[in-house]
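Notes for the one structure printed next.
Every protein chain but one is kept in place in this view of the complex.
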C-alpha cells in the first residue's frame, strides 16, 4: 500500500475530463478499480492524438502497453467527473512511461494515480524508435522537466 | 518495462479459467490492458469466495483495492481462455497483496502477471484486522510459502 | 433490420455528451454494440438525477431495467463524442420507456437510437407507482408531447 501522499493538479500537465458512467461502478457502489485503467488508457491516447501522433491509422503508430498500474487514494462514484492529468515519467528510446493523476470534480488532491508504459512497435510487434519529431513533444510533459 | 522473465504455472496456486469476450478486445485486435485488471479482480474474488470469505454479503467482508498493476509479456485475443493462477505475495495485518498469473489456453509461460493490494475495511472505510480464521487460509497460498 | 430513417436532434429533448473511450471499440475498430447500451443507461440516469430523482440513495428510487434495445444507423469510433438525447416514449403507472438518440460530434442524423424500459420497484423488487411529483417531469419529455 502506497504511503505517498496524493499529488495535486500542479504535478500534472495536460488535463482531460473523464465523465464516469453508471456501469463503471461495481457492487460496492464505487468506481471499480479496472475502470480507472480504461480512463488512463483513454486520457493518454487523447494526449497522443492531440500531440499529432497518428494512433490506429493505416501506417500509423502502434503503442503496446507492457505495464500499467494504479494507486487509489479515495473512492469516487458516478456521476463524478474525473479530471485526468497526463505527464511523462520516463522517456526511453522506444518506450515512454505515461503517468496520470485523477482529480474528482473540483478537488485538488488526486483520488487515484496510475501509469502505463507504452512501447512503440512495428506490425510484427518489434520495438522501434520513437520518431525524432515526437521526442520534444513528449519531453514537454516530462515530470519535473 | 519489466525484464523479469514470465513465470510458469508452477509459480501460482489456485487456478480459475477466464473465458475472454469479444468486447474485451480493443481496436488493436487484442485484449485491452484494462480487461486484464477486471479478470484479476474476478479471479481474486473467486478465490476469496472459495476460501469462505463472505464478500458483498450483509455484514460480510469488504476489501478495498488500494493498488493494482499488471505486466504484459505477450498479446492474447478472443476466443482465448486465460487461466488465472492466484497466490498471495504479502500478508499484512489488514491488507494482503494478491498476485495473479495469466496463462493462455495450454501455455505454461504467463502472458501477463498482475497484482492487487486489498485492505479490509469497515463500513466507514477504516482498515480493520483480517480475521484470525482467514490468516492460515491466505498463508497457504503465500508465494514461496 | 430497421428501415426507419434516422431521427434528428429535434426529435429528442435533454442532451448529454458521452465521450467515447479507447476501450469502447472492439476488434472491428468501431464502438461495440454493447457500449451503446451503457451510454444509454448513463444518459437516462443523468436525466433522472437532473430531474431530482434520488437514484441509488438510501431510501431512494430504484429502477429495474426490464427491456432495452438499440438500432444502429452508422458506425462511430473513439475519439468521437456522442450526444445522447433523452425522451420518454411511454409513461405507465410503474414503468417508463426512455428513448435515447445518439448523435456523433456535430451531426444532426442519429447514428444509433435505443431505449430502456424502467420499472420502479421496492426493496423486494415489486413494482410500485411512480411518485406523483415525478409524473409531470417525465411528461415534459414525452415523445410528441
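Letters A, B and C mark the chains in the order given here, with residues in each chain numbered from 1 onward.
Throughout what follows, contacts are C-beta pairs under 8 Å (C-beta built on N, C-alpha and C of every residue); 3 or more make two chains touch, one makes a residue touch a chain.
The structure displayed is predicted, hence computed values, not measured ones.
Annotation: of A:25, A:91 or A:121, A:25 touches the absent chain (contact as defined above). Taking the complete complex into account, A:78 is the one of A:12, A:39, A:78 or A:115 that touches the chain left out. From the options C:14, C:65 or C:137, the residue with contact to the chain not on display is C:65. Where subunit B meets the missing chain, the touching residues are 17-19, 21-23, 29, 38-39, 41-42, 45-46, 49, 56, 78-79.
The omitted chain makes contact with subunit C at the following residues, 1-2, 27-28, 32-35, 37-38, 40-41, 56, 62, 64-72, 75, 92, 95, 116-117, 119, 125. As for the chain not pictured, it touches subunit A at residues 22-23, 25-27, 29, 32, 34-35, 77-78.
Following the convention adopted for this analysis, only the chains that are shown with their structure count from here on.
A simple rule picks the central chain: find each chain's mean C-alpha point, then take the one closest to the mean of all protein C-alpha atoms, which gives A. Contact with two or more other chains is made by residues 38, 41, 56 of subunit A.
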